[in-house]
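The complex appears here minus one protein chain, its other protein chains still in place.
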Amino acid sequence: MSDIKLLQQQLAQFAAERNWDQFHTPKNLAMALNGEVGELTEIFQWLTPEQSEQLPHNKKTHLEEEIADVFMYLLRLADRCDVDIIKACETKLEKNRNKYPVEKCYGSAKKYNEL
Amino acid sequence: MSDIKLLQQQLAQFAAERNWDQFHTPKNLAMALNGEVGELTEIFQWLTPEQSEQLPHNKKTHLEEEIADVFMYLLRLADRCDVDIIKACETKLEKNRNKYPVEKCYGSAKKYNEL
Amino acid sequence: MSDIKLLQQQLAQFAAERNWDQFHTPKNLAMALNGEVGELTEIFQWLTPEQSEQLPHNKKTHLEEEIADVFMYLLRLADRCDVDIIKACETKLEKNRNKYPVEKCYGSAKKYNEL
Partner (left out) sequence: MSDIKLLQQQLAQFAAERNWDQFHTPKNLAMALNGEVGELTEIFQWLTPEQSEQLPHNKKTHLEEEIADVFMYLLRLADRCDVDIIKACETKLEKNRNKYPVEKCYGSAKKYNEL
């Protein structure tokens, strides 16, 4: 079994054991995802871009926790909505390759509709 | 190679080919993550919890794209910050097992510090 | 002076006294806004829509704080970017009146481009 499927199983079991499926509607999980991304953002908000690349040890540990929290709610949401997260990424990445051809967007941060 | 490592390699190559590493600082990736989570949230904002469990086909397709976008920025952030995302989840899940013992939080949506 | 201008002056002074203007770039303020909206979202994430309309006293107090935090960063951002927030709302509200004519969107949560 893939790492992702295994984690999704563990998260499903974690919720089921606590009778939390009633709370884990896709709508609520989307909100929980927002809360966790907000906490992740706080780590970086006052840092310069350069500082954000050199986190001190305590902030790195904090970041690991927040990345985990975001990922776990995202996996849970994908699971509840029957979305195959790896396949969705492959599809989107292919789409992005077409939206952002190398020769048009090399070194540019513009959106595809501004290129 | 795991699915996740493979995706991270593809995303790193996608950015490198476009000379986008200059934009992909952890700080900027955290912001991009926010933007995508905002788009994901919009799908659900006016739906009832029940409706959110029964997305019509066009919204499901939209959701797949947004989940992919969120995941890809999260993987990129983890990569740029040297965070092992699966290991971070295992650590956090174990911590959550201790914070939320079944007997104390069964059927309750309270935060661990309110239990 | 309007309530809003007065608050913006107090916030500017608060930052200046602490030598925080260096941190209050529009980019950083946008991130701080995200963090606060994340905290506000957490209040509602596991509540039903009905429960969200009847907050118990402690959650109401918490909400007041989070609304204040969001508003203060928004005012600060508007101030740093020379945006007249009331005028911007009047302009947008007029635009929304055109995008969402009553007869087309009565009782519908569809986006203007789906109507």
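Order of writing sets the labels: A, B and C. Residues in every chain begin at 1.
Definition applied: contacts are C-beta pairs under 8 Å (C-beta built on N, C-alpha and C of every residue); 3 or more make two chains touch, one makes a residue touch a chain.
Because the structure is a prediction, the values reported are computed rather than measured.
**Student:** In the intact complex, which of the presented chains make contact with the chain not displayed?
**Tutor:** A, B, C
**Student:** Residues on chain C that touch the omitted chain in the whole complex?
**Tutor:** 2-4, 7, 10-11, 14, 17-20, 22-23, 25-28, 30-31, 33-34, 37, 40-41, 43-44, 47-50, 52-53, 55, 60, 63-65, 67-72, 74, 77-78, 80-81, 83, 85-86, 88-89, 91-93, 95-97, 100, 102, 105-107, 109
**Student:** What residue numbers in chain A mark contact with the hidden partner chain?
**Tutor:** 27, 30-31, 34, 46, 48-49, 109
**Student:** With the missing chain put back, which residues of chain B would touch it? List them for me.
**Tutor:** Touch set of chain B with respect to the missing chain: 23, 28, 31-32, 34-39, 41-42, 44-46.
In this text, only the chains that are shown with their structure count from here on.
**Student:** Roughly how many whole angstrom separate the Cα centroids of chain A and chain C?
**Tutor:** Centres of chain A and chain C (C-alpha means) sit 24 Å apart.
**Student:** Could you list the positions in chain C whose residues touch two or more of the other chains?
**Tutor:** 31, 34, 46
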